[in-house]
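One protein chain omitted, others in place.
Each chain gets a letter, A and B, in the order it is written, and its residues are counted from 1.
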Amino acid sequence: MEIKKKATAGTLESSDIFVQVEPNDNGIEINLTSIVYNQFGEDIERTVKEVLSEFDVKNVKIQLKDRGAVECAIRARIETALKRAERMGN
Amino acid sequence: MRRSMLFMPGNNSGMLLNADALGADSVILDLEDAVSPQEKDSARILVRNALKYLGYKGCEVIIRINSIDTDFWKKDLDEIIPMKPDMIMPPKVSSGMDIKVVENYMGEVERRHGIEKKISLIPLIETALGVENAFEIASSSKRIKAIFLGGEDLTADLRCKRTKKGDEIFYSRGRMVMAARAAGIDVYDTPFTDVEDEEGLRTDAEFAKSLGFTGKACISPRHVQSVNEVFSPTLEEIEYAKEVMEIIQVAKEQGKGAISLRGKMIDAPIVERARQTLEAARALGGAF
Partner (left out) sequence: MNKVVKSIKEAITLCGLKDGMRISFHHHLRNGDHVINMVMEEIANMGYKDLTVNASSVFDIHAPLVTHIKNNVVTGLEVNYMGGAVGREISSGIMQKPVDFRSHGGRPSDIETGRTPIDIAFIAAPSSDNMGNCSGKYGKSACGSLGYAFVDAMNAKKVVVITDNLVEYPLYDFSISETYVDYVVCVDKIGDPTGIVSGTTKITRDPVGLMMASYATKVIQSSGLLKDGFSFQTGAGGASLAVAKYLKDLMLKENIKGSFGMGGITSYLVDMLEAGCFETLMDVQCFDLRAVQSIRDNPRHREVTASHYASPTAKSAIVDNLDVVILGATQIDTDFNVNVHTDSNGFIMGGSGGHSDTAAGAKLTMIVAPLTRARLSIVVDKVLCVSTPGNTVDVLVTQRGIAVNPKRGELKERLQASGLPVIDIHDLKNIAEGITGVPKEIKLGSRTVANVIYRDGTIIDTIKNTL
């Protein structure tokens, strides 16, 4: 999947995660903040990489602001952002 | 046993986490009115993942999809059907034809994913035409396990005011119960919309029960407990039902035809009602 434009998904509410993806020229750039970073930071990064690879995204700048979302919500928000970024037009 | 159906907004990840822990017999994960048009994609994916990962072992899961006059409903089914939810709730169903349209596409998605189970349907009837066609809708597909009356949209369609007392939907309630029972399925009442008014809720639920409704939908978790209580058999009802079944047994053994209990003739409808009461009591176990 090619990231064609900037797109966001999710919210900053508790138990949710805000995700923003942007086109990137050289590879994958992850910027993660999380209120449970000490407990789940590595897990979340692994989840991000898994979802990117599932959708075959090779170049993306992805920013995540996590408010304690569980894994299935993190996956959903990333997938939504990616699909929105792939869609052309508005 | 399904007494209460609790609506949960489909795009709220925090609420989805606890949807099955709020005491409702069923939760309705909503992709329709609770989700803005710009977030339809987001909610659909979130609900799909919630079904996939969270399991919802504690209760039945119903997904309210978008109506068939939108661009969303097919995509909703594409994502949701593979997760095999207990039921799909199509909104604004006005005829048996509407059900055919939904059912055909559900079949298509099921075949595509090799799903053998036929996912059930609980049509939401909330238009004047839908109420007039209630029996036709209720009997239009074997997938349909219940019908559900939506009072808010209906009163808009009727061009009348929605009131707490609900005289304006009295006819529709009766018609829905008649149609559902004639088709041999369950029937659910419209939610009570004043979250703060617990007494009003109870009155409304008791009235719906008296008309023959199986249960009631809730828009607030705060209403779940009262709805469950109202639509559960009472201890007195259970005691009476037990006595009926006992005396029937005795009568059978003694070869008696007509019998009476507490000075009242026990006939077939009373026995059937007692049987239903005990069935409900068993289904609820110690939950009340």
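Assume contacts are C-beta pairs under 8 Å (C-beta built on N, C-alpha and C of every residue); 3 or more make two chains touch, one makes a residue touch a chain.
Model, not experiment: these values are computed from the prediction.
Engineer: Out of A:E22, A:E45 or A:E71, point to the residue that touches the absent chain in the complete complex.
Structural biologist: A:E71
Engineer: Tell me which stretches of chain A touch the chain missing from the display.
Structural biologist: Spelled out for chain A, the touching residues are 14-15, 35-36, 38-43, 67-71.
Engineer: Just checking the interface: what residues of chain B touch the absent partner chain?
Structural biologist: 15, 17-18, 21-23, 54, 58, 220-222, 225, 285-288
Note that in this section only the chains that are shown with their structure count from here on.
Engineer: If we count contacts the way the header does, which residues on chain A are in touch with chain B in the complex?
Structural biologist: 9-10, 13-17, 69-73, 75-77, 79-80, 83-84
Engineer: Touching residues of chain B toward chain A in the complex: what are they?
Structural biologist: Listed in rising order, the residues of chain B that touch chain A are 12-14, 16-17, 41-42, 45-46, 48-50, 52-54.
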